[in-house]
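Sending over a structure as structure tokens; questions will come in a sec.
For this depiction, one protein chain was excluded, whereas all remaining protein chains were kept in their positions.
Chain naming follows the written order as A and B, and within any one chain the residues start at number 1.
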Amino acid sequence: MAEASYPPDLLYHPEHDWARIEDDDSQATLGITWYAQDALGEVVFFEPPALGTILAKDAPYAEVESVKAVSDVVAPLSGEVVEVNHALSESPGTINEDPYGEGWLVKVRLSAPAEREALLDASSYKALLAG
Amino acid sequence: MSPLEQTPLQRERARTIFQKGAPGRRAFVCPELDVPAVDASELLPERFRRRQPPRLPEVSEPEIVRHYVGISKRNFDLDSGFYPLGSCTMKHNPRLHERVAALPGNARLHPLQDAERAQGALELMWNLQGALAEIAGLPHVSLQPSAGSHGELAGVLLTRAYHEDRGGGGRVPNKVLTPDTAHGTNPATVTMAGYEVVKLATDADGGVDLEDLRAKADTDVACLMLTNPNTLGLFDPNIVEIAEIVHGVGATLYYDGANLNAVMGVSRPGDMGFDIVHFNLHKSFTQPHGGGGPGSGPIAVSDRVAPFLPVPLVAQREDGGYELDYGRGRAGSKSIGRLRGFHGNYGCFVRAYAYIRSLGGDGLTDVSEAAVLNANYLLARLRQQGVAEYLPLAYGQLCMHEFVLSGGPMRQRLQIKTLDLAKRLLDFGFHPPTVYFPLLVEEALMVEPTETETRETLDAFAEAIAAILKEAAADPEIARGAPYTTPVRRLDEVAAAKRPIIREALA
Partner (left out) sequence: MLAVIGVPTLAEIFERQVPAAVRLQRPLALPDGLGEQDVYEHLRALAERNSSVEDELSFLGAGMYDHYVPALVDMLTERSEFLTPYTPYQPEISQGGLQAMFEYQTAISELTGLPVANASVYEGPSAVAAAAYLAKLHNGRRRLVVSAGLHPHSIQTLRTYAHGYDMEVAEVPLRDGVTDPDAWARAIDERASAAIFAQPNFYGAVEDAAALSAAAKAGAGASGANGAGADAPVVIAQVDPITLGVLASPGECGVDVAVGEGQPLGNRLDFGGPSFGLFAAREQYLRRMPGRIAGETVDVDGRRGFVLTLQTREQHIRREKATSNICTSQALNALAGVVYLAWLGRRGIVELGELLLARTHYARERLAAIDGVEPLHSQPVIRELALRLDADLAAVRRRCALAGVNPGVDVHALGDRPQDRGVLLVAITERRTRQDIDRLAEVLGAAVAAERDAAATSELGVPA
């Protein structure tokens, strides 16, 4: 994805991770932001956590690796991993091409949906990047 | 590129030794079986035997020679050209060193030979220890670590032992400070030794930010790891105060010897206040780099750290002879123990010792003075060539033995990155400087010419940089597509990382 983009319907974590929360707050899809993938360069490897892994908000749960760097992926919200994006093992570059769509990393069943209050909206996150 | 445009080396396809040869060819002729033949299963039970032999090549000696000589021609090397890699100290490797290292008394000496029959080797090690102690300004030396990073690990483990000994079973500090300009090995080493890394900011002049140091130096800090001059090529003017702050909280001060080439005979780390110094014999002391190794990373330490040194140490006996002292490894000793087998990379000691004997004290001082002169000259020549507006010096005015330029302005105005500049330099017959390090500097280019380069070479290099910038101003695509004349052109590193192929597949 060539142009910086931060969809307004997502919530953002200062460590450059995003969350898309289902309407009923039961589940969320997580990934890394445009900024993160741009800083890394072309992603060459991503190993998802196992199904059932418990994620804790603000704690790293996986790593994303490019030729020049490796970066922690931080959980914006706490929950249990219920789905992982296996397509990324064949095509990790999808994370660069479509970080918010096909490049999603994991889906979690949320354990504390109220944590969303601590996350940033798109404009606050963009402000953080600019500052 | 069309076939007609390729260089001969580019036209050659890379084939490994595994793709050469034919069944039945051989080089090795096995000595005859001169002992009574014994039934195979009596020698070794069938179930312990290998089922299929390893699929090594089947090649003759002429094929082996032609193959490896052939691939050697696809390598640039220091004997062939200028290699201004910052922090690597690519100085000339005197060939005498290979001759003395190959003497049978050195090369064919078994490490477990009895001390009485290895006195020459032990005396050489003892003398080398003494010379390194004098250069470092710290009296106690271990030659054991195998490389710079190994010496660093030793330093951090020594620090741990020191604190545990003082702490008497109570709480010990758990953090190590390192500047954000530090070499990558430092943080990795620290983690392996069980410490947490805390980064220190760099101030506007390129030195350690004293405010940040004061804020972070507390009794939780075990050690501060520094190199001086630092990776920006700058001598920290506040080094005395830094040492005071660090010692004030009871921590050790560790010196990464990667940049020792700037200060031999000029300033000694021990006098700057460091407790532990590691040397890279493959940098300042001419052990050839060998394409990545071997190296050797001896350490010198202060009195307070000495009890913890690894074993064995070289010791002098009462009768004036020498021995390896293992006594420290016995019960009651405070030594951290061993870091490797035997006693270190003796082959590297021979070369370093020959170098030190060749130069003497005055010679080593000349080395540092010439290294600093050459770096400042090259920096000034680049300025003269009009390079500074695109590649400004990142910090300061003068430098020590190396300097760091920032390619930020070049990238903005000429649309080429430091990477492109480096690749285009390959076409000009130079090895590029270190790129993208330290991370603190945008589009960094770290240049260390060393003292063994002539003025003519430095001039030629400055002219090449200027020429590339001029070329880029006219057409940035040229540098972006470089190199053109090397045995292979730009390689796909992403593909290599995505789907690693790290061995030849065999039928």
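Everything that follows uses one rule, which is that a contact is a pair of C-beta atoms (placed from the backbone, for glycine too) under 8 Å apart; a residue touches a chain by one contact, two chains touch by 3 or more.
All values derive from a computational prediction rather than experimental measurement.
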Which residue, B:V35, B:A204, B:A474 or B:A507, contacts the hidden chain when the whole complex is considered? B:V35
For the chain left off this view, which of B:A27, B:V249 or B:A388 is in contact with it? B:A27
Among the options B:L157, B:V172, B:V277 or B:A444, the absent chain makes contact with B:L157
Pick from B:G347, B:P392, B:P409 or B:P476: which residue touches the chain that isn't shown? B:G347
Out of B:Q316, B:T365, B:Q415 or B:T457, which residue would touch the omitted chain in the full complex? B:T365
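The rule is short, and it goes like this: only the chains that are shown with their structure count from here on.
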Separation of chain A from chain B, taking each centre as the mean of its C-alpha atoms, in whole Å: 38
Please name which positions on chain B make contact with chain A in the complex. 493-494, 497-498
Which residues of chain A touch chain B in the complex? 42, 44-45, 65-67, 92-93
